[in-house]
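To start, the structure under review is shown below, and the notes come after it.
In this view, the complex is presented without one of its protein chains, the others remaining in place.
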Amino acid sequence: MNERLPLLTNAAGPLYWLLFLASLWVLFRGHNAPGGGFIGGLLAVAASSLLATVRGVAAARRRQWLAPVRLAAAGVVLALLSGLVAPLAGQPFLTHIWWGGLSTVLAFDLGVFLAVWGALTGYIYPLLEEEASPS
Amino acid sequence: MHAGEQHGSGANDLWVVLIPLSAFALLAWGLTAYSLPWTFALPWAPSLGIELAFHIDGLSAQMLALITGIGVLVFTYACGYLAGKPRRGRVYFVLPLFMLAMMGAVSADDVILLFLFWEMTSITSFLLVGFNHEDPHARASARQALLITMGGGLAMLGGLLLLAQMAGVYTLSGIIAAAPGFMDDPRLHLAITLVLLGAFTKSAQFPFHFWLPNAMSAPTPVSAYLHSATMVKLGIYLMLRLDPAFNDLLFWEVLLVGTGAITALWASVLALRERDLKRILARSTVAALGTLTLLVGLPSPGAGLAAVAFLFAHAVYKAPLFMVAGNIDHATGTRIIDKVTGLRRYMPWSAAAALLAGLSMAGLPLAFGFVSKDLMSIAKSEADLLALLSWTLVLVNATAVAVAAVAAVRVFWGRVETPIGPVREVPWTMLAPPLFIALLGIEFEIVPHLADPLLIAAAGVVSPDLRSVEISASYDLSTLFSALGLTAGIGILLYIAWDRLHDRLHRIHWLDRYGPEATYDFLLHGLARLAAWHTRALQHGRLSGYLRLTLAALIAITVFAAWQGEGRLTVDGYWPDHAWAWLVACSVMLAGALSTLFLQDRLALLMASGLVGYGAALLFLFAGAPDLAFTQFMVETILVVVAAAVLPRFGADPYRAEGTRWGDLALAVAAGLGVIALLLHLQGFPVDSTLPEWFAGQALPAAQGHNVVNVIIVDFRALDTLGEIAVVAFSLLAALPLLRRDKGARDHAERAGNPP
Partner (left out) sequence: MQVVLPLLIPLLTALLAALAMPRPRLQRGLGQLGGVALVLSALWLLQGVMAQGRLSVILGGWPAPFGIELAADPLSAVLVMAAALLALAVRVYSDDHGSSEPTRLPLEQGVVAAAIAITLAADLFNLYVWFELMLMGVLGLLALGGGQRAAEATLKYFALSLLGTLLMLAAIGLIYGATGHLNFTALSQAARDPAIAPALPLYVGLLLAALLLKAGAFPLFAWLPASYHTLPLPLLALIGGLLTKVAAYVLLRLLGDVFVLTPAALLEGLGWLALATMISGVLGAAYHWDLRRILAFHIVSQIGYLLLGIALATSAAASATAFFLLHNILVKANLFLIIGLMILAAGHHDLRRIGGLYPGSVLLALLFFVNAFALVGVPPTTGFWGKFLILREAFEQGRYLWGGVALGVGLLTLYSMSKIWLEGFWKAHPDPERLNTAAIPLGGWLAVSGLTLLIVLIGLYPEPAIRFIDAGSAGFWPASSGGRP
């Protein structure tokens, strides 16, 4: 596929970063404007699938630090751990703690982001891999 | 076990005898040291009113004496019988358990405790009957006995529970004491029927009698112990126990007397059809049990005494006869009475035991004097029906005499036609027990007063009015001898005509085809057939059928629920702000959904279904949920794009509809209309907006976020989100094996979804 679309092949790298940064931006502004972990994660998925379609799944995998399944699991773990900060201070699980502009809310939302990103790319990569390999 | 294969006396195993022996010694000591009744109770489930309550009175004591006393001899016998057999250790483990269960059952006052021990006897008996479990017949017999006696036990539990609820207590003594208070309760007959189902199955009453002869595939010590002396008497025990409460109830009398008489007569007839010595004895045991049931049902106080006396006597003469049958089997390898005759030459001690037991059986009418006398006198004064019954009894006892003669005389003293090879007498462990019990029986016959204290104590429980009666006066010699003579005379005639009667009866085949046993087989096969039909109809393996049934059932339940509620379909006048946009969104969704009905190209199908998602996203957008709309757009896009990329792999052949399935169409339309109806129904009720208002109001001040949707997701309802992202992550984990390149499996899964 990529042989047929040289322009897209070349543009895919920058496009990936653009989309990925957009996804982070959507994630971080989510608490106050439309956006958040779910949508941000989906944008990141779009970025990764773009790269995978154009440059191959391996290239896309390289840009995620963890294998998709583990990325997803790490996301859920992060969200869970963000909720465990409050119990240390004697408050119920998932009570969010604020330190000025920083908060456990962000960690939770980042967890959502990672979970969505990891899980969906985990579905998409094998399907694209199979499609590419002539079996 | 053929001649020459004997494995010694089994004296090494005799230590097991210590178990019943110590129980017997304890009982004997207790009876001399403390006066009856003994009562004690421990808390068990106080919040249910259930206690570990025991109540040991004369009746219990008599049963306990039988259980432990005969236990000593049976255990001894078992050591000889099982000597050298593999896995006999399991019998030595289960037999004492059975004994304990029996002891518990006759001592329990609490009905739940009674049920516990009752079922324990059934279970241990199952294991004992199935000792030769590699033989399919033994397995089937064990299961038959289990199903019938435990089925009866379950019914009994229901009955006891009803009695307990009527009486307000869970103890037998309490129920009996409270019985006059609930004689008019409409539940009474149901309760009695259920309890008697338990007693009748356990004591092999018609029409449940057939399990007992079949259970003769058990080892002989087991038969002697369970199937003549103790377990089968448990039903009789329960009837005796409850008799003081229901003695005056016509329902009780008719059921007991009727069932008992039919059982006794029927079993006597069937005894004549058998050639297997052990089965003959089993049939005659059933007849005795029928007689006992009949006696319990008779209203007079003397009948109670007769019943306990007969119960005792029967145990004492039937157990040695069973043992002798076992000896013959052990020595010759067969129990068919035509094959074994003239055995006295080889087995003199067995012959002596048989003769003594037979004599004891012939002396039975002595113990029986009470009954006959009472019966006769009642018959004279009251009804012809009872006179008829007394004749029934005479016939039944005559058969018993004939059976005794077959077991004691025919096989040992009969003419030798086809001499059986030289056989060896069995070891002493198998001779001493029958000889001892039989001698004991004779002693009781000659000096009946020896057993009187126990019997009278037992009878006093059954018939409290008896205490004033002078027992010895019951030995009225003239009626006694007339009864004895008559019974013995007919019995001898029956013995002489045994073979001819047998041939006649044997040729009546409908007895095999339509009897209760045939009914049991029919039911068992019927159950298997019903189960097969039911399961094949419901669990046929086709997903489309499952879906159809499931959907139909869900709709039915919903319709039923709707019928129970109120409210009607309401279309309120609400018209949203961007009405045109809503219309557009809905049209897009409708177009997408409808076009899937007609499209054949797979890619086009995919796009069409994607339209439904985009329509929904539009709807969200205009309804003021941009986050939701955006998410929906993203999901839908990724889905369609990826699917489109993957689709060619499945081949480009277009999807072919298989014609219209009208039933499925109706289901789908019903489901769709149902959803619309539900929403219109909801509109008829006021809206409570406490939650959304609070969320909107608190998002900024309390949760420091302007985006209410995000605050709800990450804060107000963060646990839902945590759960949902876990679902997303786990869905990937779940899909991993399917995502692997295992094309065969996937293709098959597709086919399973749409079978030919």
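Think of it as A and B in the order they're written, each chain with its own count starting at 1.
Basically, a residue touches a chain if its C-beta (ideal position, glycine included) is under 8 Å from a C-beta of that chain, and two chains touch if they have at least 3 such contacts.
What you see is a predicted model, and the numbers here were worked out from it, not measured in a lab.
Asks: Going by the contact rule already stated, which one of B:513, B:534 or B:706 would touch the omitted chain in the full complex?
Replies: Final answer for the missing-chain contact: B:534.
Asks: Out of B:53, B:82 or B:155, which is the one that touches the chain we can't see?
Replies: Of all options in B:53, B:82 or B:155, contact with the hidden chain holds for B:155.
Asks: Just the residue numbers, please: which parts of subunit A touch the chain that's not shown?
Replies: Residues 69-70, 72-74, 76-77, 80, 83-84, 86-87, 91-96 of subunit A touch the chain that is not shown.
Asks: Where does subunit B touch the missing chain, residue by residue?
Replies: Counting only subunit B, the missing chain is touched by 43-48, 87, 90, 112, 115-116, 119, 123, 130, 133-134, 136, 139, 143, 146-147, 150-151, 154-155, 157-158, 161-162, 165, 190, 527-528, 530-532, 534-536, 538-539, 541, 543, 546-547, 549-551, 553-554, 557-558, 560-562, 564-567, 675, 678, 681-682, 684-691, 694-695, 698, 715-720, 723-724, 726-727, 729-731, 733-738, 742, 744-746, 748-749, 752-753.
What we mean here is this: only the chains that are shown with their structure count from here on.
Asks: Calculate how many whole Å lie between the centre of subunit A and the centre of subunit B, each centre taken as the average of the chain's C-alpha atoms.
Replies: Chain centres of subunit A and subunit B, defined by C-alpha means, are spaced 60 Å apart.
Asks: In their complex, what parts of subunit B are in touch with subunit A?
Replies: For this pair, the touching residues of subunit B are 626-627, 630-631, 634-635, 637-638, 641-642, 645-646, 648-649, 703-707, 709-711, 713-715, 718-719, 721-722, 725-726, 728-729, 731-733, 735-736, 739-741, 743.
Asks: Name, in rising order, each residue of subunit A that touches subunit B in their complex.
Replies: Spelled out, the residues of subunit A in touch with subunit B are 30-39, 42-43, 45-46, 49, 53, 68-69, 72-73, 75-76, 79-80, 83, 94, 96, 98, 103, 105, 108-109, 111-112, 115-116, 118-120, 122-124, 126-128, 130-131, 135.
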